[in-house]
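Below you'll find the structure, written out as structure tokens, and then a few comments.
Of the protein chains in this complex, one is absent; all others appear in place.
In this document, chain identifiers A and B correspond to the written order of the chains, with residue numbering beginning at 1 in each.
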Amino acid sequence: MSNKSTQLAAVIAEFQDQLLEGWLAGLESRLHRDKSKTIDLRGQAAQFLPLLAETLQQTTSTNIEDAGWVDVRQLLAEISQARVRQGFTPIETANFVFALKEPIFEYLRKALVDNPLQASEEIATASTLFDNLGLYTIDVYQKAREQIILRQQQELLELSTPVVQLWQNVLALPLIGTLDSSRTQVVMESLLQKIVETGALIAIIDITGVPTVDTLVAQHLLKTIAAARLMGADCIISGIRPQIAQTIVHLGVNLEDVVTKATLADAFVVALQRAGSSIQLTAGR
Amino acid sequence: MGNESFSARITSGDNSILPLKTDEDVVRLRKQVRDDLVALGFSLIEQTKMVTAASELARNTLRYGGGGEAHVSRRHDNDRTGVELRFIDNGPGIANLELAMTDGYTSGGGLGLGLSGAKRLADEFQIDTEPGKGTTVRIAKWKML
Partner (left out) sequence: MERIPILRMGRLLLVTIQVDMHDRLAMALQEDLTNRIVKDRANGVLIDISALDIVDSFIGRMISDTAAMAKILDAKTVLVGMQPAVAITLVELGLTLEGVSTALNVELGMKMLEQPG
């Protein structure tokens, strides 16, 4: 038992139950009560401790980058990634490992009470090890967070430009949410691009889901319509709510040259006529 | 500077100077600006806007400034990169700048969209003019890194 890490391993193996209780008490005091309830702290801790003991017994290295630590890293990574989704902060995530320090040091001191020199060495080694494990959880946390942000940005951009083909030669662009100029530019580009790709003759811009229209947004809409016309496609605006109609007139925006329809359905009928198709209700309806 | 003859493109680092004496020079300038924008990774829309602005201003230099030159340079900041264009002539200058910047105003039979249009198409626009001395117009377009 001269090897430092095996001494640590021996302590963990021998006092596992006591360490677990001490660790959980520390964890719960550091976490918000409502948060600690939402996750299976006990289960995760009970899984981590024996794995740590086993790793320490099997490898003499305390460098967590080494191959012997792959299982520990894997488990910590899973826990940290889950913490991101559960809305934990990086500090709360790292505390999972850090909270284990105090009980471990306590039992190391007890086990090596006759050899204070070795005790301090063991504690220093263990401290570095847990610091590295804690930093590793932060690192994983950070990367998981970045990935989520990246994916959300992508999704937002795609969500914001849902150009759909309703019928042969007929496109629809249902706009939802606030339009700012950068988003409008993306919307405009993807509509025009889709017109080229599909050879659409007519595009319906539905603004039922747009809460407000200010002068700038109205100008952007008019520009999109003008650009589509230059390319050889017509646009219809549908879903104008009464408040928006009032705003448009009060702002002095001229929509006279633009075809507007109350609903997407009305606009669709007009679009079909222009595109040379028609809808007929079957008998009995 | 505008009275010298520029037979060839002078290049120094990321900066090129092109003469604006003929219609063909305008086409060459557009190509140079396009190449720089493509090299810096600008989107097609941004490229088109900037090349169009360059075309408008090059025409002004040629038509109203009696010819001159264009400076094309790449610019780098901490967190963005861009293309800057300067159009320099030693022509008659602009007497009433405010009027010249108005949409639809023209002194020479054009549409009157050259200056005002170029300003709308670029991210930065600056004009220095003095009657009898000449005109320099600077525009820039930026791309976040």
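What to note about this one:
Just so we're on the same page, a residue touches a chain if its C-beta (ideal position, glycine included) is under 8 Å from a C-beta of that chain, and two chains touch if they have at least 3 such contacts.
Values in this document were obtained by computation on a predicted structure and should not be read as measured data.
From the options B:Ser16, B:Gln32, B:Gln47 or B:Thr129, the residue with contact to the unseen chain in the full assembly is B:Gln47. Checked against the full complex, the one of A:Ile138, A:Ala227 or A:Ala245 touching the unshown chain is A:Ala227. Seen across the whole complex, the unshown chain contacts subunit A at 188-189, 192-193, 195-196, 199, 201, 223, 226-233. By the touch definition given at the top, subunit B reaches the unshown chain through residues 23-24, 26-27, 30-31, 34, 44-45, 47-49, 51-52, 55-56, 59, 103, 110-111, 113-114, 116-117, 120-121.
Please note the rule applied: only the chains that are shown with their structure count from here on.
One simple way to say how far apart two chains are is to compare their mean CA positions; for subunit A and subunit B this gives 44 Å.
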